[in-house]
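Heads up: the structure comes next, in structure tokens.
Every protein chain except one is present and positioned as in the full complex.
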Amino acid sequence: MIESVLIANRGEIACRIISTLRRMGIRSIAVYHFADRRAPHVKLADVAVELKAEVPSDAYLDMQQLIDAASRLGAAAIHPGYGFLAENAIFARTVTDTGLIFIGPSAEVIEIMGDKIRATEFATGAGIPVAPRVIDDDIATLADEVEGIGYPVLIKAAAGGGGKGMKIVHNRDQLREQIAIAQSEAERYFLDRRVYVERFIQRPRHIEVQILGDGNGNAIHLFERECSVQRRFQKIVEESPAPDLDPSVRDEICKAAVTLSAAANYRNAGTVEFILAPDNSFYFLEMNTRLQVEHPVTEAVTGLDLVEEQLHIASSGTLRLTQSAITQSGHAIECRICAERPDEDFLPATGSVRLLRLPEGDDVRIDNGVHEGQEIGASFDSMLAKLIAHGPDRRRAIERCIGALREYVLLGVAVNIDYLTRILRHPAFQSGRYDTGFLADHANELIATPLDRSDVDAVLVAAALATDSFGHAAYAVPDLHAAIGHWRN
Amino acid sequence: MPRLRSNLNTNSDEFRENYTHNRALAMALHEKQERARVQRPDRDIQRLAKQGKMMPRERIEKLLDPATPFLELSSLAANMAYDGNSPGASCITGIGIVSGREVMLHADDSSVKGGAWYPLTVKKIVRCLDIAIENRLPVVHLCDSAGGFLPLQSELFPDKHMAGRIFRNQAILSRLGVKQLSLVFGHCTAGGAYIPALSDYAVIVRGTGAVFLAGPPLVKAATGEDVSVDELGGADLHTQISGTCDYPASSEDQAIAIGREIVAQWEHPKKWAIQQQTSEPPAYEPDEIYGIIPSNIKKQFDMREIIARITDGSRFHEYQPAYGTTLVCGFADLWGYKIGIVANNGVLFNDSALKGAHFIELCNQNNTPLVFLQNITGYMVGREYEAQGITKDGAKMIMAQACSHVPKFTIMCHGSFGAGNYGMCGRAYDARLLFTWPNHQIGVMGGEQAAQTLAEVKLRQLQRNEQAVDQQVIDGVYAETLEAYQEQVTAEYSTSEIWDDGILDPVDTRNALGIAISASLNAPLTESGYGVFRF
Partner (left out) sequence: MSIKLSTMGQSYELEIRARRPSLVCAIDSREVTIAEAHALSDECNFITVDGQHFQVWRVLDGDTVWVHIGGRVFTVDVSNDMAQSNLNDESGNEIRSDMPGMVVEIHTSEGATVAPGDAILTIESMKMQIIVHAPRAGKIDRIHFQTNTAFEKGAVLVSLESSTDKN
């Protein structure tokens, strides 16, 4: 059994991993940059090590310092969380070469799945449907080949992820220019200018499957997640099970995910992402070889702890669960709490967390990574926390989610909490029939409604009374003079 | 405590007549106040506006806590002097609330002759600082004055209670630990310069505020030095170099904001814990006071009717209700404060004087503030009463009253003639505050009596000199005396000369007393003690 784990991450995911480690009696080692010295993950961990870097985010990307810290403190394993080095094959290999356990798949699998072109080739080889695509470095022949799959098309970066560098092209005239832009963006984000063109599936849904693999060709799935509520190709609301999904389609998708994982000798928890077309055809999108941000919805409906399963697989090389033992119960919804301004084109917001009061409740889970007093700058991802609500059915999960969002108090930096509420309240979301175009299609209906005069009054009064001068003037007057009021003789 | 039962018939002709008469007096008072407060030549208003200055009352309103009372003092001071050139004696004084603390405000009125100090201006400022000393009230000075009005310098400079007394009082206040803040909006020249200098805190507005012993013209004359106002005594000079002022402000608004914040730092006073309960309004309408006060000065009225319209729930615990009935004494609550009331219901006889002296002692023994309601024509005169010792009994009342250690407050309700004024805590007896109603008359004796007396003296003089008695001369003396008297006995004259702390609309009496009592509790009680009573 692994006795201590270094968490090569920060924020909510570091906290979430530490909490499972604590429960399992495993020593947790946190790392942090000076800017994060008061962060919750530093306080929660048994030990915390400072990593030096000029730029805070660089600290969490510094393989050498991480491995040195792990060795120095006697960590048996490194958990990369998500982001940072989680899908970095070189890191995985270096960790393993040092004699430590990397809680993730083998470096080879990371390499394959990290390259979209190779990944889709692998999927095709495993008999998984893939959207019609063109891969051609020669722009002239590429344009002709694209005619074969038909417009509109999507340009994607081979090394891409998180929606960065993706472009929709509607006709041949735009293609050349858009490819050039996509290549330069890919170069900038991923240091890899390769792009490819794929048929753009109209009104697609984003369905993904949580899998567990032992690395020896055995894999099981933990059902699907619906992740179609996206802005800028990034998810902000996820749920499980996927609403309004034909059970036979669900089975097929889940089976495809297991087939792919088994074929890849996948080890660790992973996610296979699919595009589901309105005609129920589905296509492999990509595989994420790590714990996913939205994994808690799966945990909520299956009752499992995915980090615990990761640790079990990493230490034993076996799965301790069988497919038949896994069941879905009720419905879960996750909302990503982000420092951003939804009404200003999701512009990232900065500030400092002045007041933080998290909602509480049996069916509500908050994976939080920020603390009161924390400066929210542009150094890190804008996601601050996740709120997951579980209910016996979808309607009640939505209600609980809305209730918890209403009680979620985070002041000092603009967050999207109210926007999330508007999403959950929207009829299209409530009907369960929506696709990745949901936020854009309903943008006008998702704008904040103007306040009633009485609400404005309350806001103004509350604000005025909070100030020194007005609050003092309102209350700190002797009784007699307060009773007489404005009086002149 | 029992509720007083009013015997007032509000449907009577008499009530209606009195009401109309007194209400008209009150309205006339408010009109005069309005004129004294805001009526200014256009050029003065424009001059202030051009300098970026607010009117002095605007400053006060911004300085005071919103929705709190301001008890203005002597609003009609100097109104019958200097041909009306110094409305309100060119300054504003009063008790108000700044940042939750009771303070005395003194503001120069630069909308009148540049805020120049007339003799009565000095008297009003000295009085307001005397009140601050007696009641330990912090003072905020809003300075903007051209300095002393030179043509009248002999009446405002040399004597004990003239200009020097302002700065003496400031020093005494400071010695007592009472805080002072100056907001320098305009010039503080010559003596006026000592106001910020003697304050604990001074804020000065850049550009318009200036403090100097002599302004540029005088400096030029004295030493030949050519220097601008700003170089000589501006905000930057005093806050960066001389240290005469503490805070520079870039505008009047900012100066006021800084001032409010300074006051907000001051410790809350440990007020003397007077007996207090939840207050209730009087059971009878205060405006009925208009219908009680007779339009004729010679007419008597029951002071209990007034008490019923001032005290909490119109309740009154009357002391010795059957003895010495021309003096009404008793306990009541006013805005929740326990007070002792001494009120005239006729001429003072031996028994009423003794009762008064005794009740005043009771209030001192009980640490109960005293409120005197004056309507007095004097102590009873004549052989019989002298034989009974009316003079020594009156002296007892004066002794008890003068030596009281509890705060005293006096309302001049109708008439105040002769020695009764003394026993009932007239101006000379250090009432913490003394207010006059518009109908009030005051004098050593009534106008007719005085005229009669002087005519009598003239007649005797003529007779002594064995001159022919010319009835015309006698009548002349009578008419002359009466005329002079008729002006000088009025409340308006009284308040113009600052023989009081202001004229009050009778309906404002309860609030004024409440604010006054509250202010008085800032000062610790002094030791009690009396002189020798003549028995």
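Some notes on this structure:
We just call them A and B in the order they show up, numbering each chain from 1.
Following the convention adopted for this analysis, a contact is a pair of C-beta atoms (placed from the backbone, for glycine too) under 8 Å apart; a residue touches a chain by one contact, two chains touch by 3 or more.
This is a predicted model, so every value here is computed, not measured.
The missing chain, though absent from the display, is touched by one residue of A:S184, A:S352 or A:S431; that residue is A:S352. Screening B:P2, B:P41, B:P66 or B:P158 against the full complex identifies B:P66 as the residue touching the chain left out.
Set against the missing chain, the residues A:V47, A:A263 or A:L411 yield one that touches it, A:L411.
Interface note: of A:S184, A:Q202, A:S431 or A:S469, the residue touching the hidden chain in the full complex is A:S469. Where chain A meets the missing chain, the touching residues are 351-352, 354-355, 357, 405-412, 414-415, 417-418, 421, 448, 451, 454-467, 469-470, 473-475, 477, 482-483, 485-486.
Chain B meets the missing chain through residues 62-67, 206, 236, 247-251, 253-254, 256-258, 260-261.
Note that only the chains that are shown with their structure count from here on.
By the touch criterion given at the top, residues 469, 472-473, 476-478, 480-489 of chain A touch chain B in their complex. Across the complex, chain A is touched by residues 65-72, 75, 97, 99-100, 102, 257, 260, 264, 279, 335-336, 502, 504-505, 508, 511-512, 514-515, 518 of chain B.
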